[in-house]
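The other protein chains are all here in position, but one chain of the complex has been omitted.
A, B and C are the chain letters, set down in written order, and residue numbers restart from 1 in every chain.
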Amino acid sequence: MESVNLTADAGHKGPSYFLVFIILGVLTLVEVAVAFIAALPDTLLILILLGLAVWKALLVALYYMHLRFEPAKLWWMVMAPLPLGLILVGIVLIEGW
Amino acid sequence: MSNTTAAALERPTTGPGSGFGVYNMKLGMWVFLLSEVMFFTALIGAYIILRFTNPGHFAEPGVVLNVPLTAANTFILICSSVTMVKAFAEIEAGNQRGLRMYLAATALLGILFLGVQAYEYSKLVHEGFVPAAEFYAALGRDGAGAVEGGPLYGATFYTMTGFHGAHVTIGVLCLLFTTVMAFRGRYTAANHGGVEIMGLYWHFVDLVWIILFTIVYLI
Amino acid sequence: MAEFWQLSPNASTYGADIDRMFYAIVILTGVVFVVVEVLLLWFLIRYRGREGRRAVHTHGNMRMEILWTAATAIIVVVIGVGSRGLWLEIKSPDRFPEPGISLDVTAKQFEWNVTYPGADGVLGSPDDFTARNRFNVPVGTPVHVTLRAEDVIHSFFLPELRFKQDVVPGMEIPAWFEVTTAGEYVVGCAELCGLGHYRMMGTMTALDAADWEAWYTAESVAAAQAAGTLNVASVDNEGSVR
Partner (left out) sequence: MSVDAQAQEAHAGAGAGHHEEIPWLRRYVFSSDHKVIGIQFLFMSLFFLVVGGLLAMAMRWQIAWPSSQEMPLPGGGMLPDVMVTDGIMLPEFYNALVTMHGTIMVFFAIMPLLVAVWANYLIPLQIGAEDMAFPRLNMASFWLAAPAGILMLASFWVVGGAANAGWTAYAPLSVSEVYSGVKLGQQLWCLSLIILGFSSLMGAVNYITTVINMRAPGLTWFRLPLSVWGLTVTSVLVLLAVPVLAGGLIMMFFDITIGTSFFQPEGGGQPLLWQHLFWFFGHPEVYILILPAMGFVSDVIANGARKPVFGYHAMVWAIVAIGFIGWVVWGHHMFMSGMTPVLGGFFMVSTLIIAVPSAIKTFNWLGTLWGGNIRFHTPMLWALGFVSLFVIGGLSGIFLAAAPVDIPLHDTYFVVAHIHYVLVGGSLFGIFSAITFWFPKMFGRMMNEGLGKLHFALTFIFFNATFFPMHMLGSGGMMRRLYDPTQYPHLQPQQDTNVFITVCALLLFASQLILVVNFFWSLFRGKRAPENPWQANSLEWSAPSPPPHGNWGGRLPAVHRGPYEYSHPERESDYWLQTDPTGAAPAPAPTTSGG
């Protein structure tokens, strides 16, 4: 069993955990504000909200789950199922049109 | 095999034939999380499709669901994520006290989240927001009742948030276990895989909630 | 077992195209099948193990591999291109031909109800009339059907017409066919729909123009009388209700 040095990523660069936390909090506020205050067309609103959600999700995955600091192979493996989800939802949506 | 030297079971960590350079438990957790992605894709996908084809069953954001309350709850979960990652950072630095404190805080925040969700559920049910038309009569909500939307709204809402809640519950139980282990001094600066994979799971649950919050409450 | 890889006689317009496609695939896959099995048998005999012989040590042959990959790809593209147009022609609502008559087909456990527009030529009016399990259609003109189900999924299946379409509760599915030959045709249900699935059977009779006219007029008049919407003048003037 190979031993991996867990402390390797201790000194990683990038925003501190606390900064990420602040950004997440602010983004949440922005989301709620956008959803209720802004008088935007529906499609645009949905796109903005989804964009914000994906942004937040990425922050969590990249920094809190350390994906940014993992070997590239792991990174690719994790990305693999995402297209599948899009295919499923996308095609069934076309169907419901 | 008990008389084996460790060297005999050593595998190369780099070069041809080596693995991903990630220890088994962590790799296994990631692999497992991939299947979780597909599970939530099925639930969220069903929701999107049903909502898309039956807009009449659903209400505008904020009409039925209590967005401020849930936004606060989202914030609680985000806080629990930062405490979780802090716990990990503390043990990486070898700080047992920090580890214990942050783990316990994470578990508490998780419980708080569940509490708020339980409160939200009970209020919604009282208002007549239920997953099936069968319950309408019992709640005095026949046809055009108190709440907007049709049975699909409740069904998809409770299924998605309920299964997320179930994940949080499991997470809290594991967190409590990890906390106990931390108090028993199981983890060290060099040896804290347990904390790391706990963190992976917990952050994933947070991540799912971020998506759910937007899709279910805000859109 | 007389019908070796053979469909029953066809009785619809696009059925002939489907059959042609079917036999084209029979031939294409037949060739592939024979090639594979003959090579297999030949190698088994030719290279059967014997004492003192040694197998050729090779890891492959790029040229051959590209060859058979490309050959398969070409066959497959041919089949795909050939089928796609036909498929859309049959199933795509915007390509349906102008209807000679439009019917409603409603499926429920375990019967087929076919509704005719009646004297006014409009479905959903009081003078519509409905036939259960046995119904007639005209030959030589496109018949449009709108398929609905009241309970579970059924599948409207006319083997001799090469027609099949699932009937889904909550959906209205348009489809069409045009019969080429007068006669009686089987109507089956091709989707498991409960304990009576096996006996959800009907008979469709295709009538040629004269028979159809006579039958349809008589039925329409009867239905209109029953509904009290009969307009005697129109029948007298045109000699037909349609």
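Here is the rule we use: a residue touches a chain if its C-beta (ideal position, glycine included) is under 8 Å from a C-beta of that chain, and two chains touch if they have at least 3 such contacts.
Model, not experiment: these values are computed from the prediction.
Undergrad: So which shown chains sit in contact with the chain we cannot see?
TA: Checking the complete complex, the chain left out touches A, B, C.
Undergrad: Considering the whole complex, which of B:53, B:66 or B:95 touches the chain not shown?
TA: Considering the complete complex, B:53 is the one touching the chain left out.
Undergrad: For the chain left out of this view, which of C:40, C:209 or C:226 touches it?
TA: Only one of C:40, C:209 or C:226 touches the chain omitted from view, namely C:40.
Undergrad: Please give every residue of subunit B in contact with the chain that is not shown.
TA: Here the touching residues of subunit B are 1-4, 6, 8-12, 15-17, 19-20, 22-28, 31-32, 34-36, 38-43, 46, 49-50, 53-54, 56-57, 131-135, 150-152, 154-156, 159, 163, 186-187, 191-194, 196-197.
Undergrad: Residue-wise, where is subunit C in contact with the chain that is not depicted?
TA: Residues in contact with the chain left out: 1, 3-8, 14, 17-18, 21-22, 25, 29, 32-33, 36-37, 39-40, 43-44, 47-50, 53-61, 64-65, 68-69, 71-73, 75-77, 79-80, 82-84, 86-88, 90-93, 109, 151-153, 155, 157, 159-160, 162-171, 173, 186, 188-199, 201.
Undergrad: Going by the touch rule given at the top, which residues of subunit A touch the chain that is not shown?
TA: Residue positions of subunit A that touch the missing chain: 1-4, 6, 81, 84, 87-88, 91-92, 94-97.
Simple rule for what comes next: only the chains that are shown with their structure count from here on.
Undergrad: Which word fits how the chains touch one another: line, ring, star, complete or other?
TA: The chain contacts form none of line, ring, star or complete graph.
Undergrad: What is the distance, in whole Å, between the centres of subunit A and subunit C, each centre taken as the mean of its C-alpha atoms?
TA: It comes to 48 Å between the two C-alpha centres.
Undergrad: Using mean CA coordinates as chain centres, what's the subunit A-subunit B distance in Å?
TA: 15
Undergrad: By residue number and range, which residues of subunit C touch two or more other chains?
TA: Correct list: empty.
Undergrad: For subunit B, write out the residues touching at least two other chains, lowest number first.
TA: Answer for subunit B, listing residues that touch two or more other chains: there are none.
Undergrad: Quick one: in the complex, what on subunit A touches subunit B?
TA: 1-4, 6-7, 10, 17-18, 20-21, 24-25, 28-29, 31-32, 35-36, 45-46, 49-50, 52-53, 56-57, 60-61, 63-65, 70-71, 73-74, 77-78, 80-82, 84-85, 88-89, 92-93, 96
Undergrad: Within their complex, state which residues of subunit B touch subunit A.
TA: 9-13, 18-24, 27, 30-31, 33-34, 37-38, 41-42, 44-45, 48-49, 52-53, 61-62, 67-68, 71, 74-75, 78-79, 81-82, 84-86, 89, 92-93, 189-193, 196, 199-200, 203-204, 206-207, 210-211, 213-215, 218-219
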